[in-house]
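Note that one protein chain is taken out, while the other chains of the complex remain in position.
Presenting subunit A:
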Amino acid sequence: MADMMKRVPVAEQEPKVRAKNFEEVCLGYTEKEAMEEAVRCLNCRNPKCVVGCPVSIQINEFIHEVKEGNFEKAAEVIARSSALPAVCGRVCPQETQCEGVCIRGIKGEPVAIGKLERFVADWAREHGFQAAQAGAPNGKKVAVIGAGPAGLTCAGDLAKLGYDVTIFEAFHEPGGVLQYGIPEFRLPKTKVVGPEIENVKKLGVKILTNVFVGRSITVDELLNEEGFDAVFLGTGAGLPKFMNIPGESANGVFSANEFLTRNNLMKAYLPESDTPMRAGKKVVVVGGGNVAMDAARTALRLGAEVHVVYRRSEEELPARKEEVHHAKEEGIIFDLLQNPIEILVDENDWVTGVKIVKMELGEPDASGRRRPIEIPNSEYVMDCDTVIMSLGTSPNPLISSTTKGLDTDRRGCIIAKEENGETTKTAVYAGGDAVTGAATVILAMGAGKAAAKGIHEFLSKK
(Lines give C-alpha, C1' and ligand atoms only; values in the text may rest on other atoms or scores of the structure.)
Protein backbone atom coordinates (compact mmCIF):
# COMPACT_ATOMS: atom_id res chain seq x y z
CA MET A 1 0.00 0.00 0.00
CA ALA A 2 1.34 3.37 -1.00
CA ASP A 3 1.93 6.06 1.61
CA MET A 4 -1.32 8.03 1.54
CA MET A 5 0.39 11.09 3.00
CA LYS A 6 2.56 11.45 -0.10
CA ARG A 7 1.46 12.19 -3.63
CA VAL A 8 2.29 9.89 -6.52
CA PRO A 9 5.49 11.34 -7.98
CA VAL A 10 5.34 12.68 -11.54
CA ALA A 11 8.01 11.97 -14.13
CA GLU A 12 10.22 14.87 -15.18
CA GLN A 13 13.05 15.28 -17.64
CA GLU A 14 16.44 15.09 -15.89
CA PRO A 15 17.64 18.63 -15.01
CA LYS A 16 20.95 18.22 -16.85
CA VAL A 17 19.24 16.99 -19.99
CA ARG A 18 16.39 19.51 -20.04
CA ALA A 19 18.75 22.45 -19.42
CA LYS A 20 19.83 21.94 -23.03
CA ASN A 21 16.46 21.48 -24.75
CA PHE A 22 13.06 23.16 -25.05
CA GLU A 23 11.03 19.97 -24.50
CA GLU A 24 8.52 19.95 -21.69
CA VAL A 25 10.02 19.58 -18.20
CA CYS A 26 7.13 17.68 -16.59
CA LEU A 27 6.01 14.53 -18.38
CA GLY A 28 2.65 14.08 -16.64
CA TYR A 29 0.89 11.11 -15.08
CA THR A 30 0.11 7.82 -16.79
CA GLU A 31 -3.45 6.44 -16.49
CA LYS A 32 -2.33 4.17 -13.69
CA GLU A 33 -0.53 6.92 -11.79
CA ALA A 34 -3.51 9.27 -12.17
CA MET A 35 -5.96 6.70 -10.82
CA GLU A 36 -3.59 5.96 -7.95
CA GLU A 37 -3.29 9.65 -7.06
CA ALA A 38 -7.07 10.13 -7.38
CA VAL A 39 -7.58 7.58 -4.63
CA ARG A 40 -5.97 10.05 -2.21
CA CYS A 41 -8.87 12.50 -2.66
CA LEU A 42 -11.18 12.36 0.36
CA ASN A 43 -14.14 13.61 -1.73
CA CYS A 44 -15.00 16.08 1.03
CA ARG A 45 -18.66 16.89 1.47
CA ASN A 46 -17.70 20.55 1.61
CA PRO A 47 -14.82 20.66 -0.91
CA LYS A 48 -12.60 23.63 -0.13
CA CYS A 49 -10.64 23.07 -3.36
CA VAL A 50 -13.65 24.13 -5.46
CA VAL A 51 -13.84 27.42 -3.57
CA GLY A 52 -10.08 27.81 -4.01
CA CYS A 53 -10.40 27.55 -7.79
CA PRO A 54 -10.94 30.92 -9.56
CA VAL A 55 -13.17 29.21 -12.15
CA SER A 56 -14.85 26.85 -9.61
CA ILE A 57 -14.09 23.52 -11.27
CA GLN A 58 -15.97 20.71 -9.43
CA ILE A 59 -12.62 19.23 -8.47
CA ASN A 60 -13.86 16.48 -6.15
CA GLU A 61 -16.28 15.35 -8.85
CA PHE A 62 -13.71 15.10 -11.65
CA ILE A 63 -11.18 13.37 -9.40
CA HIS A 64 -13.83 10.85 -8.44
CA GLU A 65 -14.31 10.05 -12.15
CA VAL A 66 -10.55 9.66 -12.58
CA LYS A 67 -10.47 7.24 -9.65
CA GLU A 68 -13.12 5.16 -11.42
CA GLY A 69 -11.23 5.35 -14.72
CA ASN A 70 -14.04 7.39 -16.37
CA PHE A 71 -11.73 9.88 -18.06
CA GLU A 72 -14.35 11.14 -20.54
CA LYS A 73 -16.69 11.98 -17.70
CA ALA A 74 -13.86 13.68 -15.84
CA ALA A 75 -13.18 15.82 -18.92
CA GLU A 76 -16.85 16.77 -19.11
CA VAL A 77 -16.87 17.89 -15.49
CA ILE A 78 -13.83 20.13 -16.07
CA ALA A 79 -15.21 21.47 -19.37
CA ARG A 80 -18.28 22.80 -17.57
CA SER A 81 -15.99 25.33 -15.86
CA SER A 82 -12.76 25.68 -17.84
CA ALA A 83 -12.00 26.18 -21.51
CA LEU A 84 -8.24 25.66 -21.09
CA PRO A 85 -7.66 22.71 -18.73
CA ALA A 86 -4.42 21.47 -20.32
CA VAL A 87 -3.03 24.98 -19.86
CA CYS A 88 -4.26 25.43 -16.27
CA GLY A 89 -3.04 22.00 -15.21
CA ARG A 90 0.40 23.22 -16.20
CA VAL A 91 0.66 26.87 -15.22
CA CYS A 92 -1.84 27.54 -12.41
CA PRO A 93 -0.36 28.34 -8.98
CA GLN A 94 -2.26 25.42 -7.45
CA GLU A 95 -0.25 25.61 -4.24
CA THR A 96 -1.99 28.87 -3.33
CA GLN A 97 -5.39 27.89 -4.75
CA CYS A 98 -7.05 24.44 -4.87
CA GLU A 99 -4.11 22.48 -3.45
CA GLY A 100 -3.43 25.17 -0.85
CA VAL A 101 -6.74 24.45 0.88
CA CYS A 102 -6.81 20.66 0.34
CA ILE A 103 -7.58 18.80 3.58
CA ARG A 104 -4.96 16.19 2.69
CA GLY A 105 -2.42 18.97 2.95
CA ILE A 106 -2.92 19.42 6.69
CA LYS A 107 -1.01 16.29 7.61
CA GLY A 108 0.62 15.26 4.37
CA GLU A 109 0.93 16.46 0.79
CA PRO A 110 -2.23 17.84 -0.82
CA VAL A 111 -3.78 15.89 -3.69
CA ALA A 112 -1.92 16.71 -6.94
CA ILE A 113 -4.98 18.43 -8.41
CA GLY A 114 -3.02 20.31 -11.08
CA LYS A 115 -1.31 17.18 -12.33
CA LEU A 116 -4.66 15.35 -12.41
CA GLU A 117 -6.33 18.17 -14.34
CA ARG A 118 -3.48 18.10 -16.80
CA PHE A 119 -3.79 14.34 -17.12
CA VAL A 120 -7.52 14.53 -17.89
CA ALA A 121 -7.08 17.33 -20.45
CA ASP A 122 -4.19 15.54 -22.16
CA TRP A 123 -6.13 12.28 -22.19
CA ALA A 124 -9.17 13.95 -23.78
CA ARG A 125 -7.02 15.61 -26.44
CA GLU A 126 -5.06 12.46 -27.24
CA HIS A 127 -8.31 10.51 -27.55
CA GLY A 128 -9.98 13.16 -29.71
CA PHE A 129 -12.69 13.76 -27.12
CA GLN A 130 -14.53 17.10 -27.42
CA ALA A 131 -16.08 17.74 -24.03
CA ALA A 132 -17.96 21.03 -24.50
CA GLN A 133 -20.70 21.79 -27.03
CA ALA A 134 -21.92 25.09 -28.54
CA GLY A 135 -25.32 26.36 -27.46
CA ALA A 136 -28.26 26.94 -29.84
CA PRO A 137 -27.65 30.27 -31.67
CA ASN A 138 -29.43 33.20 -30.01
CA GLY A 139 -28.66 35.69 -32.78
CA LYS A 140 -26.58 38.05 -30.64
CA LYS A 141 -23.03 39.11 -31.51
CA VAL A 142 -20.20 39.69 -29.07
CA ALA A 143 -16.71 40.96 -29.90
CA VAL A 144 -13.84 39.80 -27.70
CA ILE A 145 -10.62 41.82 -27.86
CA GLY A 146 -7.53 39.76 -27.25
CA ALA A 147 -7.15 35.98 -27.65
CA GLY A 148 -5.39 35.42 -24.33
CA PRO A 149 -6.68 33.42 -21.34
CA ALA A 150 -9.37 35.98 -20.40
CA GLY A 151 -10.65 36.41 -23.96
CA LEU A 152 -10.62 32.70 -24.84
CA THR A 153 -12.52 31.84 -21.65
CA CYS A 154 -15.09 34.59 -22.11
CA ALA A 155 -15.56 33.62 -25.78
CA GLY A 156 -15.89 29.91 -24.97
CA ASP A 157 -18.48 30.52 -22.25
CA LEU A 158 -20.52 32.86 -24.47
CA ALA A 159 -20.43 30.37 -27.37
CA LYS A 160 -21.76 27.68 -25.04
CA LEU A 161 -24.67 30.04 -24.33
CA GLY A 162 -25.38 30.43 -28.06
CA TYR A 163 -23.69 33.77 -28.80
CA ASP A 164 -22.02 34.54 -32.12
CA VAL A 165 -18.52 35.42 -30.90
CA THR A 166 -15.58 36.95 -32.80
CA ILE A 167 -12.19 37.36 -31.14
CA PHE A 168 -9.92 40.13 -32.48
CA GLU A 169 -6.23 39.44 -31.87
CA ALA A 170 -3.39 41.87 -32.64
CA PHE A 171 -0.72 39.19 -33.00
CA HIS A 172 -0.51 36.71 -35.88
CA GLU A 173 -1.24 33.81 -33.49
CA PRO A 174 -3.99 33.55 -30.89
CA GLY A 175 -3.11 32.68 -27.29
CA GLY A 176 -1.80 35.90 -25.81
CA VAL A 177 0.63 35.23 -22.98
CA LEU A 178 0.21 31.47 -23.54
CA GLN A 179 1.82 32.04 -26.92
CA TYR A 180 4.35 34.84 -26.48
CA GLY A 181 5.11 34.68 -22.76
CA ILE A 182 5.17 31.18 -21.30
CA PRO A 183 7.96 29.08 -22.83
CA GLU A 184 7.61 25.81 -24.69
CA PHE A 185 9.26 23.81 -21.88
CA ARG A 186 6.44 24.77 -19.51
CA LEU A 187 3.60 24.95 -22.01
CA PRO A 188 4.08 23.25 -25.39
CA LYS A 189 2.57 25.37 -28.17
CA THR A 190 1.74 22.86 -30.91
CA LYS A 191 0.86 20.03 -28.55
CA VAL A 192 -1.15 21.89 -25.90
CA VAL A 193 -1.94 25.56 -26.65
CA GLY A 194 -2.92 25.01 -30.30
CA PRO A 195 -5.45 22.20 -29.66
CA GLU A 196 -6.88 24.04 -26.64
CA ILE A 197 -7.58 27.07 -28.88
CA GLU A 198 -8.99 24.74 -31.55
CA ASN A 199 -11.46 23.49 -28.94
CA VAL A 200 -12.68 27.06 -28.42
CA LYS A 201 -13.02 27.44 -32.19
CA LYS A 202 -15.01 24.20 -32.37
CA LEU A 203 -17.61 25.94 -30.23
CA GLY A 204 -18.12 28.29 -33.19
CA VAL A 205 -15.87 31.12 -31.99
CA LYS A 206 -14.23 33.01 -34.87
CA ILE A 207 -10.69 34.33 -34.32
CA LEU A 208 -9.45 37.21 -36.49
CA THR A 209 -5.69 37.64 -36.09
CA ASN A 210 -3.69 40.73 -37.14
CA VAL A 211 -6.42 43.15 -36.05
CA PHE A 212 -5.08 45.69 -33.59
CA VAL A 213 -8.19 47.13 -31.94
CA GLY A 214 -7.65 50.81 -31.25
CA ARG A 215 -5.79 51.23 -34.54
CA SER A 216 -7.25 48.81 -37.11
CA ILE A 217 -10.76 49.37 -35.74
CA THR A 218 -12.11 50.97 -32.56
CA VAL A 219 -14.42 49.63 -29.86
CA ASP A 220 -17.01 52.30 -30.77
CA GLU A 221 -16.94 51.14 -34.40
CA LEU A 222 -17.46 47.53 -33.34
CA LEU A 223 -20.55 48.55 -31.36
CA ASN A 224 -21.98 51.20 -33.67
CA GLU A 225 -21.00 50.06 -37.17
CA GLU A 226 -20.15 46.37 -37.05
CA GLY A 227 -23.29 45.28 -35.23
CA PHE A 228 -21.79 43.82 -32.06
CA ASP A 229 -24.16 43.86 -29.09
CA ALA A 230 -21.38 43.83 -26.50
CA VAL A 231 -17.57 43.95 -26.31
CA PHE A 232 -15.25 42.17 -23.90
CA LEU A 233 -11.78 43.69 -23.40
CA GLY A 234 -9.17 41.08 -22.52
CA THR A 235 -6.22 43.06 -23.80
CA GLY A 236 -3.79 42.11 -21.07
CA ALA A 237 -0.92 44.06 -19.59
CA GLY A 238 1.66 44.23 -22.31
CA LEU A 239 3.79 47.30 -21.68
CA PRO A 240 7.13 46.36 -20.12
CA LYS A 241 8.53 48.35 -17.20
CA PHE A 242 12.14 49.41 -16.96
CA MET A 243 14.17 50.53 -13.92
CA ASN A 244 15.20 53.95 -15.24
CA ILE A 245 18.84 53.40 -14.30
CA PRO A 246 21.82 54.60 -16.37
CA GLY A 247 22.74 52.36 -19.30
CA GLU A 248 19.33 50.81 -19.72
CA SER A 249 19.12 51.73 -23.41
CA ALA A 250 22.39 49.93 -24.15
CA ASN A 251 22.61 47.06 -26.63
CA GLY A 252 22.13 43.80 -24.80
CA VAL A 253 19.44 45.10 -22.44
CA PHE A 254 16.07 43.49 -23.15
CA SER A 255 12.66 43.53 -21.57
CA ALA A 256 11.60 40.02 -20.57
CA ASN A 257 8.70 40.55 -22.98
CA GLU A 258 11.05 41.07 -25.92
CA PHE A 259 13.32 38.18 -24.95
CA LEU A 260 10.42 35.77 -24.46
CA THR A 261 8.42 36.95 -27.48
CA ARG A 262 11.39 36.44 -29.79
CA ASN A 263 11.87 32.97 -28.42
CA ASN A 264 8.29 31.75 -27.84
CA LEU A 265 6.08 33.44 -30.41
CA MET A 266 8.72 33.98 -33.08
CA LYS A 267 10.47 30.64 -32.35
CA ALA A 268 13.93 32.19 -32.47
CA TYR A 269 15.38 29.11 -30.75
CA LEU A 270 14.70 27.07 -33.89
CA PRO A 271 17.37 27.36 -36.58
CA GLU A 272 14.62 27.70 -39.24
CA SER A 273 13.23 30.87 -37.64
CA ASP A 274 14.03 34.18 -39.34
CA THR A 275 13.84 36.14 -36.08
CA PRO A 276 17.27 36.78 -34.56
CA MET A 277 18.03 36.13 -30.89
CA ARG A 278 20.99 37.04 -28.72
CA ALA A 279 21.18 35.30 -25.39
CA GLY A 280 24.85 36.10 -24.79
CA LYS A 281 27.30 34.17 -22.61
CA LYS A 282 26.42 35.55 -19.21
CA VAL A 283 22.94 36.85 -18.52
CA VAL A 284 21.61 38.85 -15.59
CA VAL A 285 17.85 38.60 -15.15
CA VAL A 286 16.47 41.36 -12.93
CA GLY A 287 13.32 40.42 -11.00
CA GLY A 288 11.92 37.39 -9.21
CA GLY A 289 8.51 36.61 -10.69
CA ASN A 290 7.36 33.75 -12.91
CA VAL A 291 8.30 35.79 -15.98
CA ALA A 292 11.83 36.23 -14.62
CA MET A 293 12.08 32.45 -14.12
CA ASP A 294 10.85 31.88 -17.69
CA ALA A 295 13.39 34.34 -19.10
CA ALA A 296 16.21 32.87 -17.00
CA ARG A 297 15.46 29.27 -17.95
CA THR A 298 15.13 30.26 -21.61
CA ALA A 299 18.52 32.01 -21.60
CA LEU A 300 20.02 28.92 -19.91
CA ARG A 301 18.68 26.68 -22.65
CA LEU A 302 20.23 29.00 -25.23
CA GLY A 303 23.60 28.26 -23.64
CA ALA A 304 24.18 31.13 -21.20
CA GLU A 305 25.27 31.24 -17.58
CA VAL A 306 22.29 32.88 -15.87
CA HIS A 307 22.03 34.93 -12.68
CA VAL A 308 18.69 36.02 -11.22
CA VAL A 309 19.20 39.26 -9.32
CA TYR A 310 16.37 40.06 -6.91
CA ARG A 311 16.21 42.78 -4.28
CA ARG A 312 14.41 40.81 -1.60
CA SER A 313 15.15 37.36 -0.14
CA GLU A 314 14.12 33.90 -1.31
CA GLU A 315 11.01 33.97 0.85
CA GLU A 316 9.62 36.98 -1.01
CA LEU A 317 10.30 35.64 -4.52
CA PRO A 318 6.94 36.16 -6.27
CA ALA A 319 7.52 33.17 -8.58
CA ARG A 320 5.84 29.83 -7.93
CA LYS A 321 7.91 27.54 -5.71
CA GLU A 322 7.91 24.85 -8.40
CA GLU A 323 9.42 27.28 -10.93
CA VAL A 324 12.16 28.38 -8.52
CA HIS A 325 12.87 24.75 -7.68
CA HIS A 326 13.10 23.79 -11.35
CA ALA A 327 15.30 26.80 -12.10
CA LYS A 328 17.72 25.88 -9.32
CA GLU A 329 17.84 22.25 -10.42
CA GLU A 330 18.78 23.39 -13.90
CA GLY A 331 21.65 25.53 -12.67
CA ILE A 332 20.26 29.09 -12.48
CA ILE A 333 22.25 31.10 -9.93
CA PHE A 334 20.16 33.22 -7.54
CA ASP A 335 21.78 36.43 -6.31
CA LEU A 336 19.27 37.54 -3.69
CA LEU A 337 19.06 40.75 -1.66
CA GLN A 338 20.82 42.57 -4.47
CA ASN A 339 19.70 45.35 -6.77
CA PRO A 340 21.22 46.77 -9.99
CA ILE A 341 21.93 50.50 -9.91
CA GLU A 342 23.73 50.98 -13.22
CA ILE A 343 24.39 49.08 -16.44
CA LEU A 344 27.98 49.40 -17.63
CA VAL A 345 28.76 49.63 -21.34
CA ASP A 346 31.71 49.64 -23.71
CA GLU A 347 32.54 52.39 -26.20
CA ASN A 348 29.91 51.04 -28.64
CA ASP A 349 27.20 50.94 -26.01
CA TRP A 350 27.22 47.16 -25.57
CA VAL A 351 26.60 45.82 -22.08
CA THR A 352 29.76 44.80 -20.18
CA GLY A 353 28.37 44.44 -16.68
CA VAL A 354 25.97 45.55 -14.00
CA LYS A 355 26.77 47.61 -10.94
CA ILE A 356 24.89 46.01 -8.06
CA VAL A 357 24.21 47.14 -4.51
CA LYS A 358 23.50 44.67 -1.71
CA MET A 359 20.27 44.98 0.28
CA GLU A 360 18.85 44.03 3.64
CA LEU A 361 15.23 43.76 4.72
CA GLY A 362 13.63 46.41 6.89
CA GLU A 363 10.09 46.91 8.14
CA PRO A 364 7.11 45.62 6.09
CA ASP A 365 5.90 48.08 3.43
CA ALA A 366 2.42 48.67 1.99
CA SER A 367 2.54 45.31 0.18
CA GLY A 368 3.09 43.56 3.53
CA ARG A 369 6.52 42.40 2.43
CA ARG A 370 9.64 43.60 4.24
CA ARG A 371 11.06 46.63 2.50
CA PRO A 372 14.53 46.16 0.96
CA ILE A 373 17.08 48.77 2.06
CA GLU A 374 20.45 49.41 0.44
CA ILE A 375 23.53 48.48 2.46
CA PRO A 376 25.92 51.45 2.21
CA ASN A 377 29.23 50.89 0.39
CA SER A 378 28.28 47.38 -0.71
CA GLU A 379 28.41 48.03 -4.48
CA TYR A 380 30.19 45.60 -6.74
CA VAL A 381 30.30 44.92 -10.49
CA MET A 382 29.05 41.70 -12.04
CA ASP A 383 30.37 41.14 -15.56
CA CYS A 384 27.76 40.12 -18.10
CA ASP A 385 26.85 40.71 -21.74
CA THR A 386 23.06 40.55 -21.49
CA VAL A 387 20.58 42.05 -19.05
CA ILE A 388 16.91 41.04 -19.05
CA MET A 389 14.54 43.37 -17.21
CA SER A 390 11.65 41.45 -15.71
CA LEU A 391 9.99 44.03 -13.50
CA GLY A 392 6.38 43.55 -14.48
CA THR A 393 4.13 45.04 -17.12
CA SER A 394 1.25 47.49 -17.27
CA PRO A 395 -1.82 47.69 -19.55
CA ASN A 396 -1.51 49.24 -22.99
CA PRO A 397 -3.26 52.66 -22.89
CA LEU A 398 -4.38 52.43 -26.55
CA ILE A 399 -7.84 50.92 -25.98
CA SER A 400 -8.78 53.28 -23.16
CA SER A 401 -7.48 56.32 -25.05
CA THR A 402 -9.46 55.42 -28.19
CA THR A 403 -12.73 54.42 -26.49
CA LYS A 404 -15.06 57.19 -25.36
CA GLY A 405 -16.38 56.80 -21.82
CA LEU A 406 -14.05 53.98 -20.76
CA ASP A 407 -12.37 54.96 -17.50
CA THR A 408 -9.06 53.73 -16.12
CA ASP A 409 -7.46 54.05 -12.72
CA ARG A 410 -4.18 55.74 -11.77
CA ARG A 411 -2.14 52.78 -12.99
CA GLY A 412 -3.87 52.77 -16.38
CA CYS A 413 -5.94 49.68 -15.57
CA ILE A 414 -9.48 49.57 -16.95
CA ILE A 415 -12.05 50.03 -14.18
CA ALA A 416 -14.37 46.99 -14.16
CA LYS A 417 -16.55 45.31 -11.56
CA GLU A 418 -15.06 42.08 -10.27
CA GLU A 419 -18.35 40.18 -10.19
CA ASN A 420 -19.42 40.79 -13.80
CA GLY A 421 -16.70 42.70 -15.66
CA GLU A 422 -18.91 45.77 -16.19
CA THR A 423 -16.90 48.89 -17.14
CA THR A 424 -17.90 52.55 -17.06
CA LYS A 425 -19.15 52.23 -20.66
CA THR A 426 -22.43 50.53 -21.50
CA ALA A 427 -22.09 47.20 -23.33
CA VAL A 428 -18.33 47.10 -22.69
CA TYR A 429 -16.93 44.54 -20.26
CA ALA A 430 -13.34 43.85 -19.26
CA GLY A 431 -11.25 41.38 -17.32
CA GLY A 432 -7.80 39.88 -16.84
CA ASP A 433 -4.51 41.76 -16.68
CA ALA A 434 -6.07 44.78 -18.47
CA VAL A 435 -8.10 45.32 -15.29
CA THR A 436 -5.86 43.96 -12.53
CA GLY A 437 -2.39 44.64 -13.92
CA ALA A 438 -0.11 41.66 -14.49
CA ALA A 439 -1.44 38.59 -12.63
CA THR A 440 -1.95 34.93 -13.51
CA VAL A 441 -3.54 32.94 -16.33
CA ILE A 442 -6.19 31.48 -14.06
CA LEU A 443 -7.25 34.81 -12.54
CA ALA A 444 -7.66 36.16 -16.07
CA MET A 445 -9.76 33.12 -16.92
CA GLY A 446 -11.88 33.67 -13.82
CA ALA A 447 -12.45 37.27 -14.90
CA GLY A 448 -13.32 36.17 -18.44
CA LYS A 449 -15.85 33.78 -16.99
CA ALA A 450 -17.42 36.42 -14.73
CA ALA A 451 -17.65 38.82 -17.68
CA ALA A 452 -19.32 36.18 -19.88
CA LYS A 453 -21.96 35.86 -17.17
CA GLY A 454 -22.24 39.65 -16.93
CA ILE A 455 -22.62 40.01 -20.71
CA HIS A 456 -25.23 37.24 -20.78
CA GLU A 457 -27.27 38.95 -18.06
CA PHE A 458 -26.99 42.31 -19.82
CA LEU A 459 -27.98 40.98 -23.24
CA SER A 460 -30.77 38.78 -21.85
CA LYS A 461 -32.44 41.90 -20.47
CA LYS A 462 -32.15 43.82 -23.75
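Quick note on the criterion: contacts are C-beta pairs under 8 Å (C-beta built on N, C-alpha and C of every residue); 3 or more make two chains touch, one makes a residue touch a chain; residues count from 1.
As a convention for this text, contacts and distances are computed from a predicted model.
K.L.:
Given the choices "Xanthomonadin biosynthesis 3-hydroxybenozate--AMP ligase XanA2", "FAD-binding FR-type domain-containing protein", "Thioredoxin domain-containing protein" or "Branched-chain amino acid ABC transporter permease", state the protein name listed in UniProt for the chain not shown.
P.N.:
"FAD-binding FR-type domain-containing protein"
K.L.:
Out of A:V25, A:A170 or A:V354, which touches the unshown chain?
P.N.:
A:A170
K.L.:
Sort through A:V101, A:L398, A:I415 or A:A439 and give me the one touching the missing partner chain.
P.N.:
Of all options in A:V101, A:L398, A:I415 or A:A439, contact with the hidden chain holds for A:L398.
K.L.:
Of A:D3, A:E198, A:D349 or A:E418, which residue touches the hidden chain?
P.N.:
Counting the whole complex, the residue in contact with the absent chain is A:D349.
K.L.:
Pick out which of A:V219, A:L233 or A:M266 touches the chain that's been left out of the picture.
P.N.:
A:M266
K.L.:
Where the complex has a chain not shown, which of A:N43, A:T96, A:Q133 or A:S216 is the residue touching it?
P.N.:
In the full complex, the listed residue that touches the missing chain is A:S216.
K.L.:
By the contact definition given up top, give the residues of subunit A that touch the hidden chain.
P.N.:
Residues 170-172, 180, 209-212, 215-217, 238-240, 242, 244, 248-249, 251-252, 254-255, 257-258, 261-262, 266-267, 270, 272-278, 348-349, 396, 398 of subunit A touch the chain absent from view.
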